[in-house]
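Each chain you see keeps its place in the complex, though not every chain is here.
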Amino acid sequence: MSRLWGGRFASAQDPHFLSFQNSLGFDRRLWREDIAGSAAWARALEGAGVLSKGEREKLERALDELGRELARDAHAFDGAPDEDVHSFVERKLGERVGDLAKKLHTGRSRNDQVATDLKLWLKGALYRLDANCTELMAALVALAERSVDVALPGYTHLQRAQPISAAHHALAYVEMLARDRERLADACDRLDACPLGSGALAGTAWPIDRAKLADDLGFTRGPTRNSLDAVADRDHAIEAVFAATLVCTHLSRLAEDWIFFATQEAGFLELSEDVSTGSSLMPQKKNPDALELVRGKCGRVLGHLVGLVTTLKGLPLAYDKDLQEDKEALFDALDTAAACLAVTALAVRGARWRAERCAAAAASSYQNSTDLADLLVAAGVPFRSAHERAGAAVRRALELGCELEALPAAERARLVPELAALDLARELSTARVLARRAVVGGTAPSAVRAELKRWNKELALHAAQAPVTTPR
Amino acid sequence: MSRLWGGRFASAQDPHFLSFQNSLGFDRRLWREDIAGSAAWARALEGAGVLSKGEREKLERALDELGRELARDAHAFDGAPDEDVHSFVERKLGERVGDLAKKLHTGRSRNDQVATDLKLWLKGALYRLDANCTELMAALVALAERSVDVALPGYTHLQRAQPISAAHHALAYVEMLARDRERLADACDRLDACPLGSGALAGTAWPIDRAKLADDLGFTRGPTRNSLDAVADRDHAIEAVFAATLVCTHLSRLAEDWIFFATQEAGFLELSEDVSTGSSLMPQKKNPDALELVRGKCGRVLGHLVGLVTTLKGLPLAYDKDLQEDKEALFDALDTAAACLAVTALAVRGARWRAERCAAAAASSYQNSTDLADLLVAAGVPFRSAHERAGAAVRRALELGCELEALPAAERARLVPELAALDLARELSTARVLARRAVVGGTAPSAVRAELKRWNKELALHAAQAPVTTPR
């Protein structure tokens, strides 16, 4: 058993308890950050006069070697006796540099150490999640590019409402993902202050230059400003999981829409076989499993959010062991969101609109009745009255089993005499109905193309700016 | 790649998608139940004339062998190419009996199969969780046995209120756990109907005797009565996680109480070192980690509950792939609750009251002021007035810095003249204050002993009735 404490303890711990409280099984994931943080701490200790230059160099070299070993060996942690990744790294270091390793923890506590490790990890994870968002946005924009002229029924209350461009539908999700990216960036920026040097709770007693240390580790906001808060704060974990929850909420809506579009009833969308599965019993089935799993996993990520907040609620300052619960929830939430984004992108890239079925559906069910009312308004009828009369026209058309533009001349003359001069078939055609909605953000092809141009530009800009991806 | 479908598919699945939707990593845990369910299905198919006696015997033998192999070999699933445990078992069976294995899935779907597997597993898990509850109840009762005469301050609003027996405090948690056990039993009983034979969604088309099949698998409520519901229902998973959530909520309260009792400020309770840890920085620390983790894990289990309900919300009938999300949440919730119960029992068994500190605290802070009011009532003062006058006495005692029973005679004569004849030191002593609360459920030693007797009887009864524990 390897542990970093115990001088005051007379007896050993119960093995069940030790296994219950062991975190190496999951916090091993932080080994890169623990090594990077330890190296920076060694440099800071040199600055504070605790380590000599030679000692610091030796420690850094050993940490570097350990890092390379761990990167190579997938089984390095198997059977390790340590209670957490910090103990593991310190023990491994001791195997390399002997007693010198015992100096590294001077003025540091696992409380500020793990807070620092986790923030470093989180910055990388948020960066990767952002890349996943961008990938899906690109897939949606590409789909939209080839769908501007696909007319689709637009829905409210899942009842056909007004025709829309299929590209417009895809771009709605691009908007959501753009907000998600903002939230990820905000979360990343807000957490960017360095806890290291906060000690267990009260600040380190050694003359560490925390500003320099923060800079050394790449924290753009400098050191944290209150040691109690620094070791007790998990806002960043919660905020990251929240951002992931909204990502997944958006994906669950996309999944819901597309599962509906892919039903035999709608028949608007063909999903590629490579994201579909069959049935062990029913030979004909082709199921949208990818999208269903994406929809389902929204609950999982929300669950992690609830778990984290509930765990934090009512915790006294500063560090409590309850906080160890932060990691599994955080890791799984971000992994899940990333996987959902990637799989959705896969589905989007393989999807194909069945344009004729879409068009037929877009042209039916009186989705042009608002335009009939608008035509009445243009002819001088106040909207509320025009709405009522268009409603009556729909009722009559329902009785006759025809669309509005096919109402018999007599009915038309009776119901909307003001529009006698108009070519209703043309005025109420899907093309005209779509084209009328040319305001910013509207579904007219012209407006959609303007948005496409904007998104293409933004994504190109993003691609140009993107730093080299981290190796993980 | 091993899959149970695909006749209609022209192309292969994307590997990322396949890994995303693979469940073998977690549903392998159901292998015992999948084998038991398959054997029962083979017998049912024989009854329906689909399999001959010889075929059925051959299948059963092979399933039995497979079960023994899997019980032996911890690595049996490593690198398996199957998408789930059902495919795994069917493939392994095929390796043993060749084409005969292809007959076993007749009239069965993975939808009713997994519903059955999960219910079978859940029954065992609930049984084991119940045993964990009982273990903790026994530990608390044992602690109570040796604490009847330990007087402790009782709190409301975390302010000292009235003295209580430490045993009474322990038994409060026994009450909660007893309700938990009822909930576990109810959940176990409610789920006890067999889904097998429901097919994918519409019922099997073969003349299976479902009543007999249900009986064969030990389901006491017979077969489920609606095939759509049978494959779509996850109430039992949610209800089990809910029961586990309440277990953990109770444990979180116990943890909170005991963490407070173990502070230097209270100093009422000594936790054993075997469930405590130290600090990597601060040599003097002895931390109640076990209890903190227990308190923290309440959030985790609640999170799983939220995840499950959110996943189920708004799902169309019958089976949807979203339901695959049920298992990890369920497994982890029940595992976590079980571990928390076991670790808490460990903490309870090792704990020791510091009786003198407890008694001193119980006797201070005017916790006998209600009794002063009650004495006034006995002397004819209406309670509301007695309450007000006892409050005034407290205010005066606070000013003088003494306890009520130590008020100077003059003050006493002024404030509570009715009680002139009483030996207030005796009447307001902790012993008297405790003894007065002798109603059923009160904290008087007599009442507490009566409850202890009841619990000991009940636990003995339980121990006598408990069936031989399942081997897992």
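For reference, chains read A and B in written order, and residue numbers begin at 1 within each chain.
The working rule: contacts are C-beta pairs under 8 Å (C-beta built on N, C-alpha and C of every residue); 3 or more make two chains touch, one makes a residue touch a chain.
In this text the structure is predicted, and so the values were computed from the model without any measurement.
Colleague: For validation: placed chains = 2, all identical. Expected total copies in the complex?
Modeller: Shown in place are 2; the entire complex has 4 copies.
As a convention for this text, only the chains that are shown with their structure count from here on.
Colleague: Please tell me the distance, in whole Å, between the geometric centres of chain A and chain B computed from their C-alpha atoms.
Modeller: About 33 Å, centre to centre.
Colleague: Name, in rising order, each residue of chain A that touches chain B in their complex.
Modeller: 3-14, 16-17, 20-21, 86, 105, 108-111, 199-200, 272-290, 292-293, 295-313, 320-325, 328-329, 339, 342-343, 346
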